[in-house]
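Only a single protein chain was left out; the remaining protein chains are all shown in position.
On to subunit A.
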Amino acid sequence: MSKKILIADDEQNIVISIEFLLRREGFEVLVAGDGEEALARVRAERPDLVLLDVMMPRMNGFDVCQALRADPDLSGTRILMLTAKGRDTEVSKGLGLGADGYMTKPFSTKELLAEVRKLLGM
């Protein structure tokens, strides 16, 4: 059974590429355009991994991450944060809130894929 991945990002132009890439690699891909939608879809569909953008409308990535980690049912969900902010303080905040990995835009799609596989134990 293929792994399920949720992409949470309001930036349509990056979602296109990541969605295309992950589908080609055989993953089941879901997309959410803001923080609240992302939270709802994780709860409803239980993806194995969430690619979480920090700057999103209605609820930012940090808050989503915190909410996910506060829910013991979702402890198996892996979180990889993607962000356009590259400050050290933010990386440590993301990891501190319970994210499993952190990638700063622009990133190489190969590295992203490698990180995804690592987090999914593949």
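A few comments on the model shown:
Keep this in mind: contacts are C-beta pairs under 8 Å (C-beta built on N, C-alpha and C of every residue); 3 or more make two chains touch, one makes a residue touch a chain; residues count from 1.
Basically, contacts and distances are computed from a predicted model.
Per its UniProt record, the hidden chain corresponds to "DNA-directed DNA polymerase" from the list "DNA-directed DNA polymerase", "ATP-dependent helicase", "Peptide/nickel transport system permease protein" or "Cation:proton antiporter subunit C".
Across A:46, A:85 or A:118, the single residue that touches the chain missing here is A:85. Although one chain is hidden here, its contacts on subunit A can still be listed: residues 11, 13-14, 16-18, 20-21, 24, 83-86, 104-110.
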